[in-house]
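Note that this complex is displayed minus one protein chain, with the remaining chains in position.
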Amino acid sequence: MTQLALVIDLNVCVGCHACVTSCKEWNTSGEAGYMSDDNPYDRDPTGNFFNRVQTFEVGEFPNTQTVHFPKSCLHCEDPPCVPVCPTGASYKRPEDGIVLVDYDKCIGCKYCAWACPYGVRELDEHQKVMKKCTLCVDRIYDAKLPESERKPACVLACPTSARLYGDIHDEESVVSKAIREAAGYALMPEWGTQPANHYLPRRKTEMRIHEDELERADNPLKIDGRLPKPGVRDPSLDDVTSW
Amino acid sequence: MNPAFSVIFLTTLLGTGQGLFLALFVIEARVAAGLLEAPSPVFYPMGAAIVVLLLGAGLLASFFHLGHPERAWRTAAMWRTSWLSREVIALPAFMAVVAAWGWAHWQDWPGTLLIGVAGAALCLVLFLCTAMIYACIKFLQEWATPLTLVNFVLLGCASGVTLTAALAALRREPNVPELTAWAIALIVAGLVARLASLWRNARLKPRSNLQTAIGIKHSRIVQKAQGFMGGSFNTREFFHGRAPGTLRLVKWLFIAGAFLLPIALLAAGMAADSAALLAAAFAVQYAGLVAERWFFFAQANHPQNLYYQAVS
Partner (left out) sequence: MNAPLESPPAVTETRNTTCYMCACRCGIRVHLKNGEVRYIEGNPEHPLNKGVICAKGASGIMKQYSPARLTQPLRRKAGSERGAGEFEPISWDEAFSVMEERLRKIRSTDPKKFALFTGRDQMQALTGMFARQFGTPNYAAHGGFCSVNMAAGMIYTIGGSFWEFGGPDLDRARLFVMIGTAEDHHSNPLKIALSKFKRRGGRFISVNPVRTGYSAIADEWVPIRPGTDGALLLALTHEILNTGLYDRAFLARYSNAGYLVNVDLASAEHGTTVCSGETSKSDNPEHRHNQLWWDRLSGRAVPNHTPGADPALLGEYKLADGTPVKPAFQLLLERVKEYTPEWAEGVTGIPAKRIRRLAHEMGITARDQRIELPIAWTDSWGKEHDTVTGNPVAFHAMRGLAAHSNGFQTVRALAVLMSVLGTIDRPGGFRHKAPFPRAIPPMAKPPKGPEAVQPDTPLAGLALGWPAGPDDLCIDADGGPVRIDKAFSWEYPLAVHGMMHNVITNAWRGDPYRIDTLMIFMANMAWNSTMNTVEVRRMLNDRDEQGEYKIPFLIVCDAFQSEMTAFADLVLPDTTYLERHDVMSMLDRPISEFDGPVDSVRIPVLPPKGECKPFQEVLIELGTRLKFPAFVHQDGTRKYRDYPDFIVNFETEPGSGIGFLAGWRGRGGEKAMVGEPNPRQWEMYEKNNCVFHHELPRSYQYMRNWNQGYHEWAQRTRVRRYTDPIVIQIYSEVLQKFRMAAEGRGPSKRRPPEHLRQRLMTYCDPLPFYYAPLEVQATDTAQYPLAAITQRPMAMYHSWDSQNAWLRQIHTHNYLFINEKTATSLGIADDDWIWVESMHGKVRCMCRVSEAVEPGTVWTWNAIGKAQGAWHLAPDANEAQRGFLLNHVIAEELPAAEGRRMSNSDPVTGQAGWYDVRVRIRKAGADEPAETSPQFAPLPAAPGTNAVRRLWLAFVAGEKDKR
């Protein structure tokens, strides 16, 4: 059984928000649109987005990490938002595991949002239905697009390719490999939601310097007359003692 | 959570209605058993009408919670999985049975007790459904406890019985002292249960924290930016935006309003044989329950809030 998902590599995410606006751009005119914006040119502009990039500071100066953290619907394998929906508007597609909302069935009761621990569903204030990441389901199966572009807009946009996309149930997929090899993890595992989206942690490359690496026979200072060999005539023990 | 008044009124009105029905049914049963003096014939149908009115008002309130109330009919679809869906089925069913029960009393048909049994059963189912809507969200730890059900049942019954006592007193029906005593007993029980849940919730250790939310193991993680600055659904729906002091104030208000004052007023009413005091007890209690329910929502700390802490 297929479970499509995103794997977000925090090791390379620079927090540029490309995934945020490319998502908005694709989806507002797409099948999941519109995505309304209130006060677009006034005080406290606010709008409907499927994806947000957040920033956290970890640790204390000077040992601070700044972590950029993109977050959208995690397409849980056991999505708590689906069974609570009274109308069946919130559903998980058996064929690919994408969690979607049927706008025609949604009554806007917000209960699914209450039942999501990750805060990734947003009610559209004007269409009055619950909206969320669709994994660009209107792109990824579009046969009119070249194979390489049948991916979510955020994945195509991401300049650091920090967003990997694929089937986490396929052992050989790029996402499964990434999760396996780079210690991919799920968010809030304590609730047993089994998010399909995973995150890859920061990794640190360090350099170890051995003392002797600073001493080399071919040190150019020797060529230039520094670090010279002692002269043959310079004083030595040979001059002063006979044992 | 940011308390929604539609839901506050829905749950409190439903609770009162359910409590009122249960009280009427118990009176009927005890009368049948010869343990109580029978009220006037109009008492049951009138009570049933009030129950239906309360439930209807609650239902109406709930519509204000919906983005698309015109599609509310769809909500019965997912009764296999959704407590909300079940509630949506249980509520009209219960209303229908109450109406039938009241009608049967009005028509003086036999078998009202049997209808009453069905009504009481549905009433309990409805309590279960309503409470489980909240208690089933396991990561809303303030709600995910049997105490939620206990509270919904006890507070609903207490307010319903207080209302019954007040109605009985206003109508000069018999059994007012007994009903008042029941009400006091239920309020005390409700208070004990509510204090228990306050005590529990005050000691809750959130299972989610920033470490599990973003998957980084470090003792010091602080959000600097939630990714947008002008607010979103996530900041409006899940944050009440009140100071901790306001919450404490509301807590004391509801402890006084939903429990202590009604007990005092009921006791005074019983002593003074004053219908007005009993009616006042109900009014104060209902206001207290609104505060209680507001607090119930406000106190629930949604784990999604971990993701929405700061702008910059």
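Note that the chains are named A and B in the order they appear, and that numbering of residues resets to 1 at the start of each chain.
Methods note: a residue touches a chain if its C-beta (ideal position, glycine included) is under 8 Å from a C-beta of that chain, and two chains touch if they have at least 3 such contacts.
Fair warning: this is a prediction, and the values are worked out from it, not measured in the lab.
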item: Selected from A:L156, A:I179 or A:A196 as touching the chain missing from the view; value: A:L156
item: Chain B residues that touch the omitted chain in the full complex; value: 220, 222, 224, 227-230, 310, 312
item: Chain A residues that touch the omitted chain in the full complex; value: 9, 11-18, 20-22, 24-26, 28-47, 49, 57, 59-62, 64-68, 100-105, 125-127, 134, 137-139, 141-142, 144, 148-149, 153, 156-162, 202-207, 209, 213-214, 216, 219-227
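Simple rule for what comes next: only the chains that are shown with their structure count from here on.
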item: Chain A to chain B touching residues, read off their complex; value: 17, 20, 39, 43-49, 52-60, 65-67, 69, 71, 80, 82-89, 105-111, 113-119, 121-123, 125, 127-129, 185-191, 199, 201-202
item: Chain A contact footprint on chain B (complex, rising order); value: 1, 65-69, 71-72, 74-78, 81-85, 88, 133, 136-140, 207-208, 210, 212-216, 218, 220-234, 237-238, 302-305, 307-308, 312
